[in-house]
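Note that this complex is displayed minus one protein chain, with the remaining chains in position.
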């Protein structure tokens, strides 16, 4: 079986990473790539690292060019995928790497994004635990419309959910500060994303509860049973191309000790192929996750501060985007969940 | 008036930065520099950027070589300055860039450092506000023994204290996650400080309430009147040589609004030459502070999370160490507080 | 005496660095700053590191706003300064940080830049040695129109000229490969200048003899007496905000030995305050020059390859641009040449 794939928005970083991962997937063949301003160019001109696609050319992003494939991946700016998706047949697997179909609350959509609301699709974070103990992966089996999570959301949700569901931390009054690489912002011409600005600098943005990933985190936490969740969320751009290092803290539930705390995450991820809890006293670096579809988690109990500290490292373009898309695709189509996905990072 | 200066530990990063700043100070002349393993070498061999000191040679760190100067700066590993300082005359101004004389609590010293406790000196953070509204600078006038604060401590204390004293945030259950450059760890041969390890990576350390700067932060906050302060503190090494970007959060006091919140910091620092509160909606980057003796502060009120977010940027080697030393020195000796200190950063 | 300064193009990196240096200059006061797209904004919004200019506002770049100052610095894209300069009075000192008035050959201008040729101004590289042994600084005394050299040109010219004039290397068939930071390309929104592209990467550009700095290098070398000079010149963008590390090679003249080679540069720069030849076996890093108006030079004789290797490090924004402007300004106005210029770098 070889499944045919089209990628819309293939000239960006998310699209490029989907291409990189799919090149190593035994059941997939990317046949069509589209872009906006780069249409007509060889793909390799915009992604010179993707030698295996030396023969592909970028085409216009239209429903026609995307038609006739088993799988369509949308790697477009938010607001752009709703209309395109509506034109694609129901039996085509469509994965949206953008934000258009992540939020189940139209009110949250309107507050954080605005514009037409297109409804929520099956949410592509397989490891997410629901209050009843089931995993989100069950919702992905057989799905034909998948919303790939936001990269920061994946990091923070994987960090918070096991503890909340196990009752060892509170969902109320959590905090997350993230060191993030600029590739998460896309191949966008903005002054603050210039190398001269970011080299040698750490730069916060969307400070004070305004980042669009906040409602998505709270939505995930709510699925784990938290009614009163809240989070102070601050991303900080740092000079590394890729990677998210999320420092998440949460109030300890009364009476929790170190062993009880740790057990919540260890148990939750014991059978997960892509999420790993490090031994006590060890904490992950983003370098350990770069290029891999893994999320690495370190845990500590701060008795003085009465908070748990959960540090999560992942590659925003892999486990945070393109790897999540491929993992969800595997589940949707009944393929082995880990098929074609790298578990080893590229370090140093 | 020219005052004669000796610097012990001049081959490290803190010592080098003291030298850089003192070269621009009109009343100081560094006559003696000492080191451990590099003794006997020209200073410029270990600090090739310090051309104005091309004639100085590193000598052994002994009480004899340090004797006979008006000012002695100790830039030594913690545990080393207590003994040296005891041998220096009382009327010599001694500034300790290490940790030996920062903590007023012997119990805190024993818990976080261990070894012999040498007592606390006048604390070199002039902008620190006491509960009675006085500033720490008053304690520095005429001092002859000064403990230069820890770099992370300065960032977090400057961020927390105005709000706590004004009663707009709670001192209990604060959090701080810091993106920090490796120069704060000194010129130390450790695998995790290698360029190959840190380039492209964010790496947390001392996670879970064990960092030595925690008791010092709480000590400062207590001076502002907080009895029940606590902090979850997590530093993350990121690939920039210098700089601290501290994301500090604190619970809002009941009924505080944006204007009331902002007023606490604006009022506290209105007359400070080296601490600046940015306008609403703007947040600092470390690049804006590199090379300067400034701390830049951005503020937001997150109504959903019911937390204030205080972002503080400074250069760990300047306002975080060497600049604080020179600023304290100016105060101790009755010179203008800002003398010789840069207010403009080096960017990009 | 306080001289009044206007800076056109003050929102860019070169303009920002001129501002930084002038803040430390005792005889200058920047009163007017202009920009194109940022006109109307506070200067500190675009240069948040320049706290000493918190009261300045960017105005439109017109001859009117620039009028009435003793000194006008043009930090504009090439092609823009010719027309502006023509409208300024002859007795105003005008320093052009752009390329418009560097080349003495209209043919070279047409080949490498194109468009209207505006003639050459006094060339702002004081250390440049002419064939008759005089220095370029003599040409700057009393000048009212100064062309600030290209940053790469300064690095390569300082490296080549002493050896060529002394006859120890050949001017024919030289090579230069430069590791350069992206700030030299300005605050320009180009995909290849994005942090995501450059972090973790080295990227050559203008390969094969097409870089605009080539004719300017050959012009400088010709002044030193070389009739047949040629250079293979390749710049490579690397992930550091500032700095140029030029590796220059030249054929050895017959019979030259190590001592004879070294003497050429040592003698040439013995009295120069801003150019330093390192001892045998030592080579400069760009970190040693960042923030300073210095050029550091290391030399080796490769007997097997029969080439001299001259490594030059400088800060493209200081000795490569803004420092050269201030140094030239000092000479033009009869001030001490080193006034207000930093000799120590900011490292690490």
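All chains are identified by letter, namely A, B and C, in their written order; residue positions are counted from 1 within each chain.
Going forward, a contact is a pair of C-beta atoms (placed from the backbone, for glycine too) under 8 Å apart; a residue touches a chain by one contact, two chains touch by 3 or more.
The structure displayed is predicted, hence computed values, not measured ones.
The chain that is not displayed touches the following shown chains in the complete assembly: A, B, C.
The missing chain, though absent from the display, is touched by one residue of C:67, C:120 or C:203; that residue is C:203. Of the options C:82, C:149, C:182 or C:243, the residue whose C-beta touches the omitted chain is C:243. Although one chain is not drawn, the whole complex shows that of C:30, C:103, C:290 or C:317 it is C:290 that touches it. In the full complex, chain B contacts the hidden chain through residues 13, 181-183, 185, 187-191, 193-200, 239-241.
Along chain C, the points of touch with the absent chain fall at residues 173, 175, 177, 179, 196-197, 199-205, 207-209, 214, 230-234, 236, 238-243, 245, 247, 249, 251, 283-288, 290, 298, 300-307, 309, 311, 313, 347-348. What chain A contributes to its contact with the hidden chain is residues 13, 16, 20, 23-24, 45, 47-52, 183, 199-200, 241-242, 276, 278, 282, 284-285, 287-292, 294, 296, 342-348.
Just so it is clear, only the chains that are shown with their structure count from here on.
When the CA atoms of chain B are superposed on chain C, the rotation angle comes to 180 degrees, reported as a multiple of 5. Core chain by CA centroid proximity to the global CA centroid: B.
We define each chain's centre as the mean of its Cα atoms; on that basis chain B and chain C are separated by 35 Å. Between chain A and chain C, the centres computed from C-alpha atoms are 45 Å apart. Those residues of chain C in touch with two or more other chains are numbered 13, 183, 199-200, 241.
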